[in-house]
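Note that one protein chain is taken out, while the other chains of the complex remain in position.
Presenting chain A:
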Amino acid sequence: MTTKNTIAVLVNDHPGVLQRVSGLFGRRGFNIESITVGQSEEVGLSRMVIVTVGDENNLEQIEKQLYKLVDVIKVIDLSSKPMVARELAMIKVKAEPPQRPEIMGVVETFRAAVIDVGTTSLIVQVIGDTEKIDAMIELLKPYGIRELTRTGVTAMVRGNA
């Protein structure tokens, strides 16, 4: 059964590591839906969070193949555990003055924020899980989206684990 899986990969913060990881996905025919990378809690290590679509065998192979990379320290299948996942999006939406109150209404409902105001546009920042951001985009579409950027998902296991 094909599902969406979220994997956290702790890697050495060496040049070329992102290439090694993403290259492995490409070469083995695994799909990357989103990938985020940044510093981890430990100096010298980065954490990548990768969202991938595939079946159980895919996921098992991805984990095993990742572990073969010398720069990979740890691989955690987050989606098998209770996790929190967040993504950030910035949406530049067309907003002539008459439409602004309506748009502000959508923004407030979603607990999003307007972070820039232009003469005929607004930049809306929204943080949440992927579904929330998808919904927000759907609602803003009718006004005309000029530019859209999303960070991809970053995630963590809930609680003390």
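In the analysis below, a contact is a pair of C-beta atoms (placed from the backbone, for glycine too) under 8 Å apart; a residue touches a chain by one contact, two chains touch by 3 or more; residues count from 1.
Assume contacts and distances are computed from a predicted model.
A.B. asks: Match the chain absent from this complex view to the correct UniProt protein name in "Acetolactate synthase", "2-oxoacid:acceptor oxidoreductase subunit alpha", "Zn-dependent protease" or "TIGR02588 family protein".
C.D. replies: According to UniProt, the chain not displayed is called "Acetolactate synthase".
A.B. asks: Write down which of A:Arg20, A:Lys81, A:Arg100 or A:Arg150 is the residue touching the left-out chain.
C.D. replies: Reading the full complex, the residue touching the unseen chain is A:Arg20.
A.B. asks: Which one touches the absent chain: A:Val72, A:Val93 or A:Ala155?
C.D. replies: A:Val72
A.B. asks: May I ask you to list the residues on chain A that touch the chain which is not drawn?
C.D. replies: The list for chain A reads 11-12, 15-16, 19-20, 23-24, 27, 57, 60-61, 64-65, 67-73.
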